[in-house]
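Below: one structure, written as structure tokens.
One chain of protein is taken out of this complex; the other chains stay put.
== subunit A ==
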């Protein structure tokens, strides 16, 4: 179904972090951006569609307080909003927001870090752009920061802090089908597998809380009102967001899942785990019977590699890219 294409070399190897690959397609300029985190650096590659031009850029984590220790980056993600795209980088010290090409930092939000380290680690992790112009970021305490993003410029403000999760946020995702009909437009996940479903607005509204089973949910997606969640046990579960009804349960991987992605136009699902496998699935919705089905389509094994990031490169799922711990390349696969 897919075959391997030429890999993109990156300046540093990928660190073992959840969802450690982000892709942004810039159609007007026939470019795709890729971001991969290595310790305290974000490696950004801009690849032209003709495969001839690659340019690299590195973004450092910000350390406002020089006397304290290195600030490791937990995640980097593109947030696609109605009026603009931003690149958000979360670390142990705070949240940095850049223009999507990484050229200018437009905002910095420092986390409250204690003077001497505490048992509970402090960091920001879990990033999502939400309709219409919000960016949500999770914190290790379980708090969620909601930022109001103006259509241009750097006048970004913290709009709300939400406290529904009591454990560290792992990932979050906004409704990616493009449909305005869905009531829920954000799902957030935490380290004990609890999922919160939200409706965005001046004040975010909690629509539903789906309890976890004491197992970390490391990656989550929301598509056509269905939550797709990947867990440390290697299971994938599909829930109806607003009601919490379990549609499907898959014993998908033999190790901890690190990344999920959905191609919104085709309903293809990508899952990747520490077990070296990337799997492609297909989701089908039957609104009449309110059922959701998942079928397995394809496996790719990245030999001797614990995968930490996997993303489709386009909305149809024609191509996808993969990163792995200690690998200094972005591996690409294209439909045959």
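The criterion applied here is as follows: a contact is a pair of C-beta atoms (placed from the backbone, for glycine too) under 8 Å apart; a residue touches a chain by one contact, two chains touch by 3 or more; residues count from 1.
The criterion applied here is as follows: contacts and distances are computed from a predicted model.
Only one of "Tax1-binding protein 3", "CENPN protein", "39S ribosomal protein L13, mitochondrial" or "Protein OSCP1 isoform X4" fits the UniProt record of the hidden chain, and that name is "Protein OSCP1 isoform X4". When you scan A:96, A:305 or A:323 for touch with the missing chain, the hit is A:305.
Summary of contacts with the chain left out: across A:76, A:156 or A:252, the touching residue is A:252.
Touch with the hidden chain on the side of subunit A covers residues 12-13, 15-17, 38-40, 66-70, 72, 74, 92, 116-121, 123, 167-168, 170, 191-192, 214-216, 218, 232-235, 245-256, 275-277, 290-291, 293-296, 299, 301, 303-306, 325-326, 328.
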